[in-house]
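Have a look at this one before I ask anything.
Left out: one protein chain. Kept in place: all the others.
By written order: A and B. Residues from 1 in each chain.
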Amino acid sequence: MSVQPDGPMLRSEDIHRHFEGMHAVDGVSLEVPRGQITGLIGPNGAGKSTFMAVVAGTLPASSGSILLEGEDITRLPAYTRARRGLVRTFQLPSEFARLTVLENLLVAAPHNRGDSLFGALMGRRYWMRDEERIVAEARALLKRFGMSAKESDYAGTMSGGQKRLIEIMRALMLHPRILLLDEPMSGVHPRVIEQIQYYLQVLRTEGLTILMVEHELHLVEELCDSVFVMAQGKLIGSGTMASLRRQREIVDAYLVG
Amino acid sequence: MSIFAAAFGFGLVSMSVIALAAVGFTMQFGITNMINLAYGQVMIASAYVAYYLNRAGVTIWAGMIAGAVFGAVFSFLLNRLVYAPFQRKNTSLLGMVIVSLAISLMIANVLLPIVGYFSVSYQEHGGSLVRIGDIVLTNNQIVIIVLSVAIMLGIHALLRYTRLGKAMRATAANPTLARNCGIPTQRVIDMVWLITGALCGVAGVVAALNSDSFAIANGAGFLITALAAAVVGGAGQPYGAMIGAVVIGLVTELSAAAWSPEYKEVVAFALLVLVMVLRPQGLLAKRGALAAAG
Partner (left out) sequence: MNTFYATNLLIYAGVDIIALLALNLQFGVSGIVNFSFIVFQSAGAYAAAVLSMPPDSNPDYSFQVYFGGFQLPFPLPWVGGALVGGLLAIPIGFVALRKLRSDYQAIALLVTSIIANEVINNARPFLNGAAGLALVPKPLQDQLDTQADYYPYLLIGLTAACVALVWFISARIVNSPYGRSLRAMRENELAATALGKNPVAMKMTIFVVGGTIAGLSGAILVGYLGVWAPSTWQYPETIILFAALIVGGRGNNLGAILGALLVPVGLEEVTRLMIRMNLGPPNLIPALEWVVIGLCILGFLWFRPEGVRPERRRVFEGSPDVELVESVRAT
């Protein structure tokens, strides 16, 4: 259970996930290097989202293990993994619709004395200090991402791109060690794509590790330092986009670009 | 030993009755994603339709057909006028449960002033007794078993061999895909409610026939038994419901012989809880009660 400060941020060892006779993930072993943006690509139905869900803990692995900085987290439930710094976002918009944008971020903040029954019953004075601190932190994030004006609007009324940004900001409130992004650019306006790209690059320079499932290959090329390719539940290649393009099987598996 | 043989016989009748109810209920859920909590009340209403005809001198078997027609029409209208509009409005799953609960209450309370609180029974004498070994059943009970088996075979044939049946299975698996493939899902759904409504009606009359007496208050019990059988077998699957009916029918009758007949529904409930705790997807695993994960 020793944390390894060098070495990959995340490692999966022979992860299998089958359900109702189908092998959605069929023995995937990979390492996500720290401080980089790593892509996970592959044709539809390759099992990428399923793999992400297993890593995040949303789905249990049928066999295999997941190590976060050397620590085995395979048995841990999803919410514990989030508290340990492994945070995921979702492909479909997952904002808390009837909470305001600010509240969406506040929910994520981990160390709030008021976030328990005991704390709640103790009253405002007990948790006011923590609350003020995280409100300030959330507002700083909103400012950074240019959404300060929307602070008090219901998150459900935001546009698709804004919801994506909210989800990323929410994840950042947890001070994650690694961010799992499931198709963060899908269904989003091109200008917002540029924004997200910019922020992800900034986050990388700040040392955040990112594993990203993405379909738009040119985005993957621009953003990702290296890429894993999955098809039919298996890992069929890894490396830079340039080196992958040269491998016939990879190109064939994809059939496109 | 002979008590259990007799209980086994009753179990055969019981499972026949339950199967009729459970298959209809589970198909409504499987194909239209609607947990129709008003199902028990529609069963009771159909039973009363047959009752009034019976009082006017019509035989119970003709009354059963009338009950089936009533159930079909009522269920069809219920879906068209209430369930479908709410579903189109993207009402949450919980909202739909509340809607069907409200409908169930309304049906019961519209019927109450009309039919009254007290139990009634059919004027149909059971017919002569038939002995098979230690098992003793009345003629009527034999007819119920045969009828139920015939209808189950009919449902099987419908689902397996007819175009409508295939369309139903496609709609159950993936409604958007089905529609995109040119299946007239609206019409399929209408047919589902007509057919399952008819099943509901027949089940109501048969259940009432099999009991000494019935009243509006029995609606909840009918619902629980059908629900338990459906979930035990695997929610949304007709064959699952049949298996669930066998299990629930047998276990409740055997327990009634072993302990007390008053607690049949409690036993059904206990089986339901057991399945939900140990194997929530039901005996025939596929789609079921498990939360949609990721």
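Just so we're on the same page, a contact is a pair of C-beta atoms (placed from the backbone, for glycine too) under 8 Å apart; a residue touches a chain by one contact, two chains touch by 3 or more.
Everything numeric in this text was worked out from a predicted model, so none of it was measured.
Although it is not drawn, the missing chain touches A, B when the whole complex is taken into account. Touching the chain that is not shown, out of A:L10, A:V25 or A:A82: A:A82 (per the contact rule at the top).
Touching the missing chain, out of A:Q36, A:T58, A:Q232 or A:Q247, is residue A:T58. Residue in contact with the omitted chain (choice from B:L147, B:A220, B:A257 or B:L283): B:A220. Only one residue in the set A:Q36, A:S65, A:S94 or A:S186 touches the chain that does not appear here, and it is A:S94. In the full complex, subunit A contacts the hidden chain through residues 56, 58, 77-80, 82-83, 87-90, 94-100, 102-104, 106-108, 110, 112, 114-117, 119-121, 123-124, 127, 130-131, 135, 139, 148-149, 151-152, 154, 167, 170-171, 174.
Touching residues on subunit B toward the chain that is not drawn are 35, 37, 82, 86, 89, 91-99, 101-103, 105-106, 108-110, 112-113, 220-221, 224, 227, 231, 235, 262-263, 265-266, 269, 272-273, 276-277, 280, 289-294.
Simple rule for what comes next: only the chains that are shown with their structure count from here on.
Each chain gets one centre point, the mean of its Cα atoms, and the points for subunit A and subunit B are 45 Å apart.
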